[in-house]
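Below you'll find the structure I mean.
The other protein chains are all here in position, but one chain of the complex has been omitted.
Chain IDs A, B and C follow the sequence of writing; residue 1 opens each chain.
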Amino acid sequence: MLTTDALYARTSDEAWVQAMLDAEVALAWAQEALSAIPPGTARALKAVSDARRFPPTELARGSRLGGNPVIPLVAALRQEVGPGSADWVHHGATSQDILDTAAMLVAARATELIDQQLASLCAGCAALCDRHRSTVMVGRTLLQHALPITLGLKAAGWLMAALEGRAALGRVRTRLPVQLGGAAGTLAALGDRGAEVAGAMAEALGLAATTLPWHTNRTVVVELGAALGLVSGVGAKIAWDVALLMQTEVGEAFEPAAPGRGGSSTLPHKRNPVGAAAVSSAHRQASALVSVLFASMANEHERALGGWQAEWETLTTLLRLTGGIVATVSETVGSLEVDTTAMARNLERTGGALLAERVVGALAPTLGRERARGAVEEAVARTGASGRPFARELAEDPLIGAELTEAELAALLDPAGYLGSASVFVERALAAYHGS
Amino acid sequence: MLTTDALYARTSDEAWVQAMLDAEVALAWAQEALSAIPPGTARALKAVSDARRFPPTELARGSRLGGNPVIPLVAALRQEVGPGSADWVHHGATSQDILDTAAMLVAARATELIDQQLASLCAGCAALCDRHRSTVMVGRTLLQHALPITLGLKAAGWLMAALEGRAALGRVRTRLPVQLGGAAGTLAALGDRGAEVAGAMAEALGLAATTLPWHTNRTVVVELGAALGLVSGVGAKIAWDVALLMQTEVGEAFEPAAPGRGGSSTLPHKRNPVGAAAVSSAHRQASALVSVLFASMANEHERALGGWQAEWETLTTLLRLTGGIVATVSETVGSLEVDTTAMARNLERTGGALLAERVVGALAPTLGRERARGAVEEAVARTGASGRPFARELAEDPLIGAELTEAELAALLDPAGYLGSASVFVERALAAYHGS
Amino acid sequence: MLTTDALYARTSDEAWVQAMLDAEVALAWAQEALSAIPPGTARALKAVSDARRFPPTELARGSRLGGNPVIPLVAALRQEVGPGSADWVHHGATSQDILDTAAMLVAARATELIDQQLASLCAGCAALCDRHRSTVMVGRTLLQHALPITLGLKAAGWLMAALEGRAALGRVRTRLPVQLGGAAGTLAALGDRGAEVAGAMAEALGLAATTLPWHTNRTVVVELGAALGLVSGVGAKIAWDVALLMQTEVGEAFEPAAPGRGGSSTLPHKRNPVGAAAVSSAHRQASALVSVLFASMANEHERALGGWQAEWETLTTLLRLTGGIVATVSETVGSLEVDTTAMARNLERTGGALLAERVVGALAPTLGRERARGAVEEAVARTGASGRPFARELAEDPLIGAELTEAELAALLDPAGYLGSASVFVERALAAYHGS
Partner (left out) sequence: MLTTDALYARTSDEAWVQAMLDAEVALAWAQEALSAIPPGTARALKAVSDARRFPPTELARGSRLGGNPVIPLVAALRQEVGPGSADWVHHGATSQDILDTAAMLVAARATELIDQQLASLCAGCAALCDRHRSTVMVGRTLLQHALPITLGLKAAGWLMAALEGRAALGRVRTRLPVQLGGAAGTLAALGDRGAEVAGAMAEALGLAATTLPWHTNRTVVVELGAALGLVSGVGAKIAWDVALLMQTEVGEAFEPAAPGRGGSSTLPHKRNPVGAAAVSSAHRQASALVSVLFASMANEHERALGGWQAEWETLTTLLRLTGGIVATVSETVGSLEVDTTAMARNLERTGGALLAERVVGALAPTLGRERARGAVEEAVARTGASGRPFARELAEDPLIGAELTEAELAALLDPAGYLGSASVFVERALAAYHGS
């Protein structure tokens, strides 16, 4: 439920089996190219290496005996490929070589999709930035009205986060490595050709070559997980902002409507932020799953007892959740319904007190900051108590009224006039986007 | 891979759908019993409430629009049940009522199995305790030889942990509650019969009645998750001990052998602790998943945006992992291969220095503890350097030799004579087991 | 910053040192009572067992060599107590005996305070329940208006959670056990008196006796941590509700005001939910810390390498954070500012559509649920588009208008008339409180 069909297909049990098969074929191919095994082996292996021949449920049962799915898969492959080539299937490799390589292939294939979704999310944020440069709205801190901002600035913050998330994922997804070390990381069964074979195998698969086997050095897995967690958090920030804006009392922006979408099972008048709820749920899970990877780094000696095995499901779920988050948020941002009338109305909610800081700033040069702040705070308090406009309370204050005319006060209380560097920031974010 | 077939069946997508259907039927039944809806509704509903009619994949797709699987399920149910009863399907309930009730049903059904597995684990530990009361072995602290213990005592520690884990799970699994609150927790759509309907529904399902709806009070879910995490940790402790004992250099106990079990994909001589690896992997994941539940308690107002939704997959996975752990460890303990010869050999590894504390204790009354300890430490150091027996180094020490004869020293260095309260503790653990 | 002064005092480094000293004294006392060590030892030890004599910083430095603070503490104690008794200090115990016992003492002393705070929180919730039985307000699900509830019902939900949290903490805090096992859990150095000494020591300290040493069976520590995490989550739920109610656009309830409290460093008009922010921050940390305890259960053999050591700081921080949360939330609830005018105003925000479910229910018997729901949904949509009152749109709908008079519609749209079992639930929660 929390992922997309396309991403699910690239991370399914079948996708894992296919990636393991691809790893075995590439291993054979690499050895054949170096004349280390008889010609024709790789082709024979390739011919039977279709995941549909090897049902995951059977492999899962077989795994319980040997502790991983490669053992039953290799047995089945040897059966399928026939006696001529069987001896050379999996030659020189250990189960972890195949599983780690498969994990990197699955990750490469899945993050390719996630990267595309991130590109689309960035485009959506940039379009919002561009369109709403001048849409003034309330800026909120600790869920309280703080100062005016623009929707463009809010979207610029989303955009920067999305760009940074995409860059972080990009840094790791382009250097996902092959794994080949043999039973103890020496590639002893391959004589003195081991390192060469590993290089050829990497090339065949489009994965990065390695300096040495990384059976118990899991930095790349953790960096991948961390990048996914980061992207997940970026999506969660955006979704959460939308959910808060969508509150009945706020009503400034909405997830796109569709027939049946966001409906309640009982309440005809409700429109639920179902995208945000799904994203928040996925992000909570992703954040905890990332910690499994960090906590599992202390792999024993040359191959781990438990830490490595904890990665498989964790990484798969992280890929699915992150992809689901990005797809959902990308759709939300791309079709965000913005209610600028509500934004304008909310700017008035505090009767003008939203601009109190500005009034303090205007009075400070003459009154000194402390006195200015004191006078304005009192006017704010009177506004709260009386319900009268803040401008009126300010004008009638003897200290303030002596300094600022009603017209000056009116100008000071115009939210559109107190946006500071908002537009500079919007332009910078757009430049970062277009330069990226 | 990390669970059992039986447990998987009770936590599958289909099992969830069936539990949701059971909740809807019980809701109808409860209202019918109170004459709140037309007679015959519950029977009509029951007739079509078979999970196989409602494929999970379709429900999952439908869920994306409404944010949960109940909305499409109720729509499908109304279709199936026909116009007469359709109006009364899901009457007065909200999606969360059905999902929470279903979660409790799934949990009740799954933990029933886990409880049985725990009973079997306790029995296995108790049998080991009983059989190996007098099997002396090395006690190890910080992975170093410390003092002699018995295998019975080690098993007694496992037994107590298993009993405590079972008790913790028992406390929560017997009070899993029904959920019924309607759209905002008031059961307004049921008029003044709401509380009564909830009680009848609980009874129909064999779940606990509730004081009030717990839509955003998730203590029971967290307590369930914590109990599962606790049980998972108990299993991990036992499995980890076995894996350490199974090390090539230690070789004192082994997971049961079976054809193909623990084999390596490349190394004919290996016997891998595959059970322990699976358990360790599952426990790492379970520990992180528990934190999702704790972190998701701050549910918004009358129904959460994300926190609640994070529970579904988390709880399901926790049930599966914990059950897989207990099943594996129960099998390991029940068929543990013990090599008492290796145990005896390892007791000799330090040449007798294992009993150094005892010698200090024997010398302390005459030499004073500090001098006694100093003399014994020097003898330990000489043993390490010379490779000669500790007894010899002690006897030849002028200070020690003056106090203790060779025969006295030999008696002091007999591991079987320095077991303190080990047998008392074993008896206590067995009494706790038989009393439980 | 996230805890109270009183709780900090009970969990400080000095409090830990004192608890370790108390454990050593009790150990001596227990042995003396059984004539296992010379009379007068316990008194001599007691005389010097004042934490202020043993600065934590020196112990911390000393710890790095031996891996725990007990080793340097015992050395210092022997120095202080003088040669006569020095030999009998720490007799028969291992470092973990003292540290675990100290941890339980610290926990007992800290949770005594937390329990009192929880009692105060429960009282505050109960008072709110009682006072606001009939205060109607909007019930919100997924941050959207759902149906009317009462503030009493919301407080009843808080009360039940607080009662359950208190019960969970109570279950574990009353059975915190002593630890005494000696170097490998056999108490060998105490001959055949070990178990008896452990019992006497427990009694002396007011801790629970144990069946056997629990050096590597950490269930009680994990149950304690889980109970603290649960309480922390209960507090976070309440604080989060208040923060959401305190939003500028909602304004229904507020953390108590105090001079300087919730002020912004720049914005004179702001009133920040600083209590909620602190609680949310503490809860996030607590939830992750709980997982450290679960993940560290797989302790090696008779004493752990790392898992046990990870508990000390974790447990201390958990106690502090949880206590800080409960104290803050208790204050918030006890002095909650409620704006019933704002509550009434917000009930009108949807122009009456909040009661749409009720109108559907009223029409269903004659129109059938599907048609009724369709007609009402259309009226809701027209209200949204036109801004006219929902009652008007309903009355002018030919289908609905034919069924219900304007007076009937007006009655149906009265929030106070659609509260279902709210008052029953409030009474039940109060009964649970008074019965507790």
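The rule is short, and it goes like this: contacts are C-beta pairs under 8 Å (C-beta built on N, C-alpha and C of every residue); 3 or more make two chains touch, one makes a residue touch a chain.
These numbers were taken from a predicted model, which means no experiment stands behind them.
Undergrad: Among the chains in view, which touch the chain not shown?
TA: Among the chains that are shown, those touched by the missing chain are A, B, C.
Undergrad: Check each of A:Arg10, A:His269, A:His283 or A:Arg320 against the chain that is not shown and name the one that touches it.
TA: That would be A:His283, which touches the missing chain.
Undergrad: Looking beyond the chains shown, say which of A:Ser134, A:Thr174, A:Thr219 or A:Thr341 touches the absent one.
TA: Considering the complete complex, A:Thr219 is the one touching the chain left out.
Undergrad: Among A:Met297, A:Ala344 or A:Ala381, exactly one should touch the missing chain; which is it?
TA: A:Met297
Undergrad: Using the touch definition from the top, which of A:Ala30, A:Ala44, A:Leu128 or A:Ile149 touches the missing chain?
TA: Here the residue in touch with the unshown chain is A:Ile149.
Undergrad: Taking the entire complex into account, which one of A:Leu99, A:Val234, A:Leu336 or A:Ala353 touches the absent chain?
TA: Looking across A:Leu99, A:Val234, A:Leu336 or A:Ala353, the contact with the absent chain belongs to A:Val234.
Undergrad: Can you list, in ascending order, the chain C residues touching the missing chain?
TA: On the side of chain C, residues 1-2, 60, 63-67, 69-71, 74, 90, 93-95, 182-183, 189, 243, 258, 260-267, 272-274, 276-285, 287-289, 291-292, 295-296, 304-310, 313-314 touch the unshown chain.
Undergrad: Residues of chain B in contact with the chain that isn't shown?
TA: 138, 140-147, 243-244, 246-250, 264, 266-274, 277, 288, 291, 295, 346, 349-350, 353-354, 356-357, 360, 373, 376-377, 380
Undergrad: Which chain A residues would touch the chain omitted from the figure, given the whole complex?
TA: Those residues of chain A that touch the unshown chain are 67, 86-87, 94, 139-143, 146-149, 153-154, 156-158, 160-161, 164-165, 168, 182-192, 194-195, 211-214, 216-220, 222-223, 226, 229-230, 232-234, 236-237, 239-241, 244, 280, 283-284, 286-288, 290-291, 294-295, 297-305, 357-358, 361, 364, 368-370, 418-422, 424-425, 428-429, 432.
We take it that only the chains that are shown with their structure count from here on.
Undergrad: Centre to centre, by mean C-alpha position, how many angstrom separate chain A and chain C?
TA: Taking the mean C-alpha position of each chain, the two centres sit 31 Å apart.
Undergrad: Using mean CA coordinates as chain centres, what's the gap between chain B and chain C in Å?
TA: 24
Undergrad: For chain A, write out the residues touching at least two other chains, lowest number first.
TA: 243, 264, 266-267, 272-274, 277, 288, 291, 295, in rising order.
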